[in-house]
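With one protein chain withheld, the remaining protein chains of the complex are depicted in position.
Should a chain be cited, it is by its letter among A, B and C, assigned in written order, with residues numbered from 1 in that chain.
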Amino acid sequence: MIEGSEGVSRKGVLRYGMVGGGAGSFIGEVHRKAAAFDQKNKIVAGSFSRSYKNTKSTGRSLGIKEDRLYKTYQEMAELEGQREDPIDFVSIVTPNFLHYDIAKKFLENGINVVCDKPLTFTYEEAHELEKLAKDNELLFCVTYTYTGYPMVNHAKELVKNGKIGDIRVVIGEYSQDWLATLEEEKGNKQASWRTDPDKAGRANCVGDIGSHLENMVSFITGLKIDKLCANLDKFGEGRELDDNAEILVKYKGGATGVYWCSQVAVGHDNDLKVRIYGTKGSIEWEQENPNKLKLSYVDKPTEILTRGRDELYPKAAQLSRIPAGHPEGYFEAFAVIYQKFSEAVLDKKSGTSYSDLTIEFPTAKDGAQGVYFINKTVDSAEAGSKWIKF
Amino acid sequence: MIEGSEGVSRKGVLRYGMVGGGAGSFIGEVHRKAAAFDQKNKIVAGSFSRSYKNTKSTGRSLGIKEDRLYKTYQEMAELEGQREDPIDFVSIVTPNFLHYDIAKKFLENGINVVCDKPLTFTYEEAHELEKLAKDNELLFCVTYTYTGYPMVNHAKELVKNGKIGDIRVVIGEYSQDWLATLEEEKGNKQASWRTDPDKAGRANCVGDIGSHLENMVSFITGLKIDKLCANLDKFGEGRELDDNAEILVKYKGGATGVYWCSQVAVGHDNDLKVRIYGTKGSIEWEQENPNKLKLSYVDKPTEILTRGRDELYPKAAQLSRIPAGHPEGYFEAFAVIYQKFSEAVLDKKSGTSYSDLTIEFPTAKDGAQGVYFINKTVDSAEAGSKWIKF
Amino acid sequence: MIEGSEGVSRKGVLRYGMVGGGAGSFIGEVHRKAAAFDQKNKIVAGSFSRSYKNTKSTGRSLGIKEDRLYKTYQEMAELEGQREDPIDFVSIVTPNFLHYDIAKKFLENGINVVCDKPLTFTYEEAHELEKLAKDNELLFCVTYTYTGYPMVNHAKELVKNGKIGDIRVVIGEYSQDWLATLEEEKGNKQASWRTDPDKAGRANCVGDIGSHLENMVSFITGLKIDKLCANLDKFGEGRELDDNAEILVKYKGGATGVYWCSQVAVGHDNDLKVRIYGTKGSIEWEQENPNKLKLSYVDKPTEILTRGRDELYPKAAQLSRIPAGHPEGYFEAFAVIYQKFSEAVLDKKSGTSYSDLTIEFPTAKDGAQGVYFINKTVDSAEAGSKWIKF
Partner (left out) sequence: MIEGSEGVSRKGVLRYGMVGGGAGSFIGEVHRKAAAFDQKNKIVAGSFSRSYKNTKSTGRSLGIKEDRLYKTYQEMAELEGQREDPIDFVSIVTPNFLHYDIAKKFLENGINVVCDKPLTFTYEEAHELEKLAKDNELLFCVTYTYTGYPMVNHAKELVKNGKIGDIRVVIGEYSQDWLATLEEEKGNKQASWRTDPDKAGRANCVGDIGSHLENMVSFITGLKIDKLCANLDKFGEGRELDDNAEILVKYKGGATGVYWCSQVAVGHDNDLKVRIYGTKGSIEWEQENPNKLKLSYVDKPTEILTRGRDELYPKAAQLSRIPAGHPEGYFEAFAVIYQKFSEAVLDKKSGTSYSDLTIEFPTAKDGAQGVYFINKTVDSAEAGSKWIKF
């Protein structure tokens, strides 16, 4: 919707490129819609596929000029890095196994990065990216979508402001059923790479959705994991990676948690749910009904808060765009992540020094922590579901 | 996300303008986000406010060139109509009382129209717009947002395919609580004009939300109202227009309905809910939980269908963009309305004759029917809540 | 479960008899379980059926002595009335059309009465019973079961204490689907008599379940109906009585109501639901989830109260027997009605004068009002769904 000439970036509008997300990809279009949602970002470059034909047709349909459609991500990173009007950031939406190389390349060429999760295969790689971004004063966002919901941010503020007291118990669950049958044998592209260790890494279910649980709990509560004990199951016949997991968690300070994630839980679509119990109250939030929040107190009736109707903390309220009862969903949450990131990039461009930025979007550090969590979980499971120090 | 030059409209992308929707307006930004959502529409012109200053600052922030920011809608309609590259359509998002004049002006200048609802004050005006569009082979969309939800479209197909048998009873309710107190006296701009007969017309609650009930039931069931009996209340002290209404409806063929709409129903945000009972089954859908549909049968267990998981009729399935459990909300439904309209405009541009179009978006005819319903409802109430032939 | 000798009634235990409720009856056993629940009542006499064989076998299985098993209700009323140790009350659980004669006979013989609803066919009959009870200082209970739920009583107290302000709107619905098909032609005994004007009176659906709506709203709010406008449908082919109804209500003082009752609403079991909207708040209660109450306020978050957890008014709290989360259901609500009635009878027996009794159970007066409501509703419908003064 944006400016007339790509050569002059008006204040408030960023130009970005994308790696991955060509025809046949689901998540690429989601990223583009999310980036465009609040009219802060315009896509101007891309290397959408290993097939240059796909890149060109995808690029054309997005109105990208031919000279910024690249055959490889390497070429894209280098040439964009040399332009006078380079992209302000790149969005990496490829399968997991490519994240590290691509992100590294763009960082080395001075370009901010948005990357899907899980960030990398190993913690070392993730940490390296984190360090690389920091050293080059570049911004790095890992798209933990679900922390973009206003009510999740309100939950975080409720905890921070002591409304539920000291946290005792966390129950996190993320259940789906799309891998209850062997979809990978039926030509489902996503099922294929996610269940393939070469492309997904050491974990499937824990990597894909378990990591959201870790991030969500960490985001809302600020709790640090002290140790964990994980059971990983491979129910689909012949599967090499997990499709179901239960993880017992002890946090520093004494709180206890259980995370259950599953892709074989028949009847569940995308059922991310967190419940947090403190000494004074509790919070319950469900991703499939994201505009509400259940808030209970030791000594008062349980409340059902709704976005738009009830008074939210400013940090949460500002993320909401429409009145109560007009549901905001997945795209709007995703757009919040892009919005937060874009604002940080704009701040940086307008001279705010990197270290002064109040960075509130999920960063490479969060991404690295997620990779650490995934690996510790697999370590525990491989050791016979033993407790592992975090 | 669109083309490089505004002079050449690429296939698949439309240029549009907007009247109303300047700084301070809520619905203008919603329309713009909805129009942009599927990357089919680019805003290139506007007269956003009676204040030209507001128009200019709004236009600038949207990247619109100065020469297409107009002081008045009249000027905009005339000048755009004369351009070689005119806007493909205009979106009218002003308060109700201006719809008629503005829409008429754009139709007279050969420009397709998207207009908020209720369409006009009187049925005669609405019908005139409908006729004017038809005579000039122009497309006219009235934004009954809620028919954009995939599950609503599935409900329509379920009825059409006889899954619930012959309809016996319809229960429609649309409850809000934002006018439970006298917001119009507290500087709430929307409350002010909606409760002002000069700006809102003969009805407030029935006009604003009752009309959605009429449209929703009509859309899903195809039922024609035979007669109705309405009670309108003005609970807010000193209010001249209704803030609560109950309407008994008899449809042609013998089915019965009750519509309840209210802006004083404490505890409800935007609670549009329809239940349709037939001889073989029933359907229940709620706008605040729009990705699900409850389907009951005389002789089988009740089913809860979810968008993305369960098999939908193709006409409904195609309106969904993301997998099950990733909530689509209000913006996405609104974007579906724009998508349907834009596709019809593109069809027409590519040579399909007006009369051959399979027009599925809500049209001026639907808008006129809504205005008719509003007026009949007020007629009934003013006659002492008597039954009125429709 | 009670005393050793029937000759000496210990303080706190009442002896009662029953008319109707023999083998094959559903409601008779419900009454007996409800009466016995709190160990205040012991059945000692009965005329359970027109078939004396049925009466004897039913009576035997209940441990009733042969000499108190009667061939006719007339004989039972007379002989019990003459005993030194007569029954303290009789429970009448026959089809509607027999209520009047039987109740009258027992009242004339000095025996307190519990009677199922609707009380009689005509208001005159109902009023006569009311007067007869009063003149003879006898207690008369009409079993409007649903007012026995603790949360309903809490709702009543909330209204009485001004928590939701002045009432503006009442939405009452009672939906079932057991007559969606022609059960009366399939040998369903209850369907047969309920759809037969000779046995059910002028109304089926309104009489059976609409009357519960009238009573429930009246119980909670204390509102008096000023006028009503009713649509009655007979959807089942060939039915002589209504199986669906919508009733618009205007209460004295200006509040508005809608009652919908249906036996053809596919997907609903016994879905009695009332919503009451006031100037300051609102209440929502559902019979199928009776241990909770939704309470909303103009200026505070919506609360979900649960029986046992949240502080209830004493009048409501005393009706609850078990801790929060241990569901009380239909039998327990029914038992509350018997409990209230039994306590009043015990009070009277212990010397409290009739006029001093704080009678809180549903009385003949409530029963008469229900019959009045049924008849006014049918009057309105027969007059072409016109408004009728109440």
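In this section, a residue touches a chain if its C-beta (ideal position, glycine included) is under 8 Å from a C-beta of that chain, and two chains touch if they have at least 3 such contacts.
In this text the structure is predicted, and so the values were computed from the model without any measurement.
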Contact residue for the chain not shown (choose from A:D177, A:E214, A:E343 or A:D366): A:D177
Full-complex contact with the absent chain, from B:V19, B:L62 or B:L295: B:L295
Given A:A23, A:V258 or A:L357, the one touching the chain that is not displayed: A:V258
Absent-chain interface as seen on chain C, which is shown: 1-4, 6, 10, 12-13, 26, 29-30, 32-33, 36-37, 39, 42-43, 61-63, 65, 176, 178, 268-271, 287-291, 306, 308-309, 321-332
Absent chain, residues of chain B that touch it: 295, 301-306, 310
In chain A, positions touching the absent partner: 164, 168-169, 171, 173, 177, 180-181, 229, 231, 233, 235, 244, 246, 248, 250, 254, 256, 258, 260, 262, 264-267, 275, 277-282, 284, 294, 296-298, 302, 384-385, 387
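The working rule: only the chains that are shown with their structure count from here on.
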Central chain (by mean CA position): B
Angle (degrees, nearest 5) of the CA superposition of chain A onto chain C: 180
Proportion of interface numbers common to chain A and chain B (over half same, under half different): same
Whole-Å gap separating chain B and chain C, where each centre is the average of the chain's CA atoms: 45
Computed distance of Cα centres, chain C from chain A, in Å: 57
Rounded Å distance, chain A centre to chain B centre (Cα mean): 34
Multi-partner residues of chain B (each touching 2 or more other chains): 268
